Structures are given as structure tokens and as C-alpha cells.
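All protein chains but one are shown in place.
Let's look at chain A:
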Amino acid sequence: MDRNRLHNQVASMRRSLFDQLEELQDDTNPNFVQEVVTLFYNDSTRLIQNIEQALNSRPIDFCKLDDYMHQFKGSSSSIGAKKVTNECTAFREYCNAENAEGCIRSFQQVKQEHAILKRKLEVYLQTVRQASQTA
């Protein structure tokens, strides 16, 4: 009973978090969503750190910032993280205008949404692990 409950929980989390990714998971690659999530989790954390560093350096290299944020936006949108993606778009506008203050403020929003997403991803991965242990 516990096992079924966990598996159902995983399935419904997957559906609500990643609608397109969920469609891609199948029997030939049953861990696909988990793999992508793990990959994104690690990669996005790295990108956030790079952006933070770039924002702290003086003078600010807006080109580099835009590069990082562009990549971050690309992968966030690909896994379906809409809120993070939207904050990235807002950030890039400040970046294009070379508005340092705007960038710093906007980045706080990006970090916040990313932190919320990370927590959801952590819970998802934890539940997946638990479910596989009871399998």
C-alpha cells in the first residue's frame, strides 16, 4: 500500500511539475525525468553562482551576464519552469539596458523562484528515491 501510494505520488508530482517531460518518459527510459531533473538541478545551481559572481564584480560585464542568463533561460524553459523563465526575461531587459541596479533587483527574483523550484525538485527526487526503495 505504501509502495503504491509513493508511486502514485511520484507520478502526480511529475505531471504537475513537468508536463512535457512527463510525456517523454516511457518504458525504454523510465528514469528520464529523474535524470533531466538532476542534470538541471546541478547545472542551474552552477549558473546561478556564475551570475552572482558576475554581478558582484566591478565593472559589471553585462555581456557575460547576458550569456549566463540566456543559457539559464534556455534550460529553465526546456524543463517547463515558467516562473523562473519569466524572471529571466525580466532580468535580460535590465541587462540589455545596462541597468546594474535593475539587474541586481531582478536577480533576487530569479534566485527566489529558482530556490522554490529547487525545493520542489528536491522533494520530487526524494520521493522517487523512496519509491524505488520500496519497489
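The rule is simple: contacts are C-beta pairs under 8 Å (C-beta built on N, C-alpha and C of every residue); 3 or more make two chains touch, one makes a residue touch a chain; residues count from 1.
By definition in this document, contacts and distances are computed from a predicted model.
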From "Chromatin accessibility complex protein 1", "Cleavage and polyadenylation specificity factor subunit 3", "Response regulatory domain-containing protein" or "AP complex subunit sigma", the hidden chain's UniProt protein name: "Response regulatory domain-containing protein"
Selected from A:A11, A:L24 or A:I116 as touching the chain missing from the view: A:L24
Of A:L39, A:C63, A:A97 or A:I116, the one touching the omitted chain in the full complex: A:L39
Contact residue for the chain not shown (choose from A:Q9, A:N50, A:S75 or A:Q130): A:S75
Residue numbers in chain A that touch the chain omitted from display: 20-21, 23-24, 26, 29, 32, 35-36, 39-40, 43-44, 67, 70-71, 73-75, 77-80
